[in-house]
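Removed from the display is one protein chain of the complex; every other protein chain stays in position.
Should a chain be cited, it is by its letter among A, B and C, assigned in written order, with residues numbered from 1 in that chain.
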Amino acid sequence: MKIPVAILGATGSVGQYFISLLENHPWFEIKALFASKSYDTYAATWRATLPRPNWLNDATVTNTQVDKIIKSGARIVFSALPGELAGSIESALQSKGIAVFSNASAHRMDGDVPIIIPEINSDHFSLQTGKKGILIANSNCTTAGLVMGLAPLMPLGIKSVRLATYQALSGAGYPGVPSMDILGNVIPHIGGEEEKIETESRKILGNLENGSINPLNADIQASVFRVAVANGHMESIFVELDTTISASDLQSLYKNFEIPEVVSSLPSTPFATFKIFDHPSRPQPIKDCMEGKGMTVSIGSLKARGTSVSMKLLVNNVIRGAAGGSVQNAELALQKGLIKQ
Amino acid sequence: MKIPVAILGATGSVGQYFISLLENHPWFEIKALFASKSYDTYAATWRATLPRPNWLNDATVTNTQVDKIIKSGARIVFSALPGELAGSIESALQSKGIAVFSNASAHRMDGDVPIIIPEINSDHFSLQTGKKGILIANSNCTTAGLVMGLAPLMPLGIKSVRLATYQALSGAGYPGVPSMDILGNVIPHIGGEEEKIETESRKILGNLENGSINPLNADIQASVFRVAVANGHMESIFVELDTTISASDLQSLYKNFEIPEVVSSLPSTPFATFKIFDHPSRPQPIKDCMEGKGMTVSIGSLKARGTSVSMKLLVNNVIRGAAGGSVQNAELALQKGLIKQ
Amino acid sequence: MKIPVAILGATGSVGQYFISLLENHPWFEIKALFASKSYDTYAATWRATLPRPNWLNDATVTNTQVDKIIKSGARIVFSALPGELAGSIESALQSKGIAVFSNASAHRMDGDVPIIIPEINSDHFSLQTGKKGILIANSNCTTAGLVMGLAPLMPLGIKSVRLATYQALSGAGYPGVPSMDILGNVIPHIGGEEEKIETESRKILGNLENGSINPLNADIQASVFRVAVANGHMESIFVELDTTISASDLQSLYKNFEIPEVVSSLPSTPFATFKIFDHPSRPQPIKDCMEGKGMTVSIGSLKARGTSVSMKLLVNNVIRGAAGGSVQNAELALQKGLIKQ
Partner (left out) sequence: MKIPVAILGATGSVGQYFISLLENHPWFEIKALFASKSYDTYAATWRATLPRPNWLNDATVTNTQVDKIIKSGARIVFSALPGELAGSIESALQSKGIAVFSNASAHRMDGDVPIIIPEINSDHFSLQTGKKGILIANSNCTTAGLVMGLAPLMPLGIKSVRLATYQALSGAGYPGVPSMDILGNVIPHIGGEEEKIETESRKILGNLENGSINPLNADIQASVFRVAVANGHMESIFVELDTTISASDLQSLYKNFEIPEVVSSLPSTPFATFKIFDHPSRPQPIKDCMEGKGMTVSIGSLKARGTSVSMKLLVNNVIRGAAGGSVQNAELALQKGLIKQ
């Protein structure tokens, strides 16, 4: 018997990806949709690049109220709520015993809320030990790519990181970026994004000490840009390590990167954590964004020079960096026995 | 009486900008055009965003041969030749007493050929002292923006630079990037570009010692990307300095940056060397590319943190970074008495 | 002494073009700006491709109320109001003796409000004879191009017209079309546009009979599409005439098209009404949109086959099809003595 789940913000961009990814999920079953709008019959408002289930034509979309969500019988709630709403609703649901997996930024930097990337920091779940429900954040979409790119380098000691981004339009939700602003252009600004990347990545890569997280002690600076790409954030990453590394050892770090066995067996975990390209013209958003059903992180131009490492990385911002990451978090929480049925 | 000039590669993208910029120039007069193609009457092949002079309808475009160029009577030659041709033709012209100003990369790293940016290193002209003609390079288009962004920081000591680029389509010439490759995409590769940026910028910012250039001793790493923008290269620049700097001192360095008086008075030198934006969403290629007729360098998000400085810079790659830079170099050479009339 | 004018909707897209076009106008002077927003200092909200006057940094933008507009002392009001507001405000202003030139669609199909294109139907002004103020509409942006393309064919009798459009993003105002909807796409729908084109063009090309307009008796069908172009509507026009015409006679009709002398001498009337291209790859939005400062209509692929005529036409939707058309209408009204000073 599958676990009943609800989706908040179900008609927005991330909400649509939740629906697609949870359709035919082996462990979860969509029980209820919550949003301020409804789905139209002619699918004019479907914008996800994954298929739209036909049952949406007759689906009821309920107004987002805590008591209605509780009454729906969902044991797991996936939240794609806008920041201003997410804060109180997610907390209320958790206090009622629900397992909440959130894409919102509202609680990410709370001391007792972990930002989980299963391949990297599944031990951070323990921040939520003893709570009535659980509240698990996933990171900002750009952060998800960055920390995946940095994780294999952690054993060498990361001193500093410089990141420049090429972020897709879908990262801004809908309607998002006006076309007149971005056609043939690059916009060097996304409100609040640089700070999120810098603080979240240090938290995710931090150590759990005495029940709280000690953020990674590294100098991380991000410089973000919006580009005219539909899906897939590119990231130009420069790292300074504590030690030198050779080109071949660097390749090995990524090709042999190990993830916990329990993570490997999750339905949403891709066959390959990384796809490493030798050809310098790859990865590219339109060609590589759906690698591993959007969960594999693609890396090209991986270079070592002394203590410096650089790479060009592509992360699917709507799947790995949003809905897919949340679903994978829920799968891991279930396997770890953290979800009450 | 104006000095007669010739343009090589006159029908290509940079060649077209040479024509526009030299039309009605106070000191120079176009005497002859050289290229392998001709201009069509209907202007279907005019791609520069500056106006196309009507006299091109009847202009003769001559095949690029050294003796024909000499016979044209031009005292100055602007070269927009492709790399493989530029090497021998430019050298041959110089040896005949011509003043050659080149956009080609062929001779840039020659020990006796300076890469001149008038605002920065006009003393490097002395590398050409005693030659029959002169051969002056201007830098790669991305390099031009980078060194302008770095120049005000030189007094503080530049230890390292990390650069990620957002390069316009016009940088690839014509036909250049196929539309199927770049529509809705970002391409993380431009052949040879990263190496050019790293070596050229260290040369331009280097010191003249005993008649040769001692390149800047800084660790410069570039990571280049092509984006779907017509004109204007954006650059995300991270710098490590030898000393700390405050935010207000940093602003002052750019606002008070001084250039040699002889350079200020050149026709192609813009009124403002830099345009510094406070609003974080600027500069943008489509809005700011033509600042100072394409010669002003625009900078936004200028930030200081300890010994770190970062900025988002926009350079007009076809004007400041190509044809406009060459014309400005010729103006300076003339003022310095380096052009034989 | 210049005539004081006010702009309504002054911060929107069309409003910005009004400001640029009226800056340094020989006859008019901007006295007041009205809108629901204000201009920001950093010009982040300036989206017109024409220059932004520096005085906007200190400009007062007043809330749009009839009494405040009257108090401003403006004798002419240019309205770029959204449809829902325009109806009542424009009527109220007219009843107070103001000369209103409107881009809004609210009154276009009113029996006593002419839609004026000076080159075509300046006699329609008489619909407003005897009013206290005057209220003059200009057409929908696409209609402006269509009727200009049809006008030279009128003497031959127009039986039917089939029109397919390629409409620029700026036609939707700001924020307008979300980038996720249009990047790499074509949208076959613009709400209400097809009906506007069909009814307005028949009105503009209609005859004045006994004080009202008898619309052109022709079967006009439009099929509209939005494309990823910043400015400039392309139109594919097929016409059936009452008589046959030869290719050379067709060319002559456009090259010799005569406009009233009073119209020729208006400041906003372009030197050439039409630019006719022989090369089949022209006109194109990015190359030809600013022909005649945006007031010339560009036509290519002009073909005659029996009683059929076809052409590919480009109209600048924000200048000729909006703000520029209104300014030209005001100039003509002034010359005709219709504006009380």
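The rule is short, and it goes like this: a contact is a pair of C-beta atoms (placed from the backbone, for glycine too) under 8 Å apart; a residue touches a chain by one contact, two chains touch by 3 or more.
Owing to the predicted nature of the structure, the values given are computational and were not obtained by experimental measurement.
Novice: Decide which residue listed in C:S36, C:S264 or C:S308 touches the omitted chain of the complex.
Specialist: Going through C:S36, C:S264 or C:S308 one by one, C:S308 is the residue touching the chain not shown.
Novice: Any idea which of A:I7, A:I76 or A:L183 touches the chain not displayed?
Specialist: Touching the chain that is not displayed is residue A:L183.
Novice: For the chain not shown, which residue from A:S281, A:T307 or A:Q335 touches it across the whole complex?
Specialist: A:S281
Novice: By the contact criterion defined above, which parts of subunit B meet the unshown chain? Give residue numbers in ascending order.
Specialist: Touch set of subunit B with respect to the missing chain: 47, 169-170, 174-184, 228-230.
Novice: Which residues does subunit A use to touch the chain missing from this display?
Specialist: The list for subunit A reads 40, 42-44, 183-184, 230, 277-279, 281-282, 286.
Novice: Just checking the interface: what residues of subunit C touch the absent partner chain?
Specialist: Spelled out for subunit C, the touching residues are 162, 164, 166, 184-189, 219, 221, 223, 225, 227-230, 234, 236, 238, 280-287, 300-301, 305, 308, 310, 312.
Please note the rule applied: only the chains that are shown with their structure count from here on.
Novice: By how many degrees does subunit A turn when fitted onto subunit B using C-alpha atoms, rounded in steps of 5?
Specialist: Copies differ by a rotation of 180 degrees.
Novice: Note whether the interface between subunit B and subunit C is symmetric in residue numbering, meaning over half of all numbers used appear on both sides, and answer same or different.
Specialist: Since more than half of the residue numbers are used by both chains, the interface counts as same.
Novice: Using CA atom averages as chain centres, what separation in Å is found between subunit A and subunit C?
Specialist: 48
Novice: Using Cα averages as centroids, what's the distance between subunit B and subunit C in whole Å?
Specialist: The mean C-alpha positions of subunit B and subunit C differ by 41 Å.
Novice: Listing for subunit C: what residues touch at least two other chains?
Specialist: 183-184, 230
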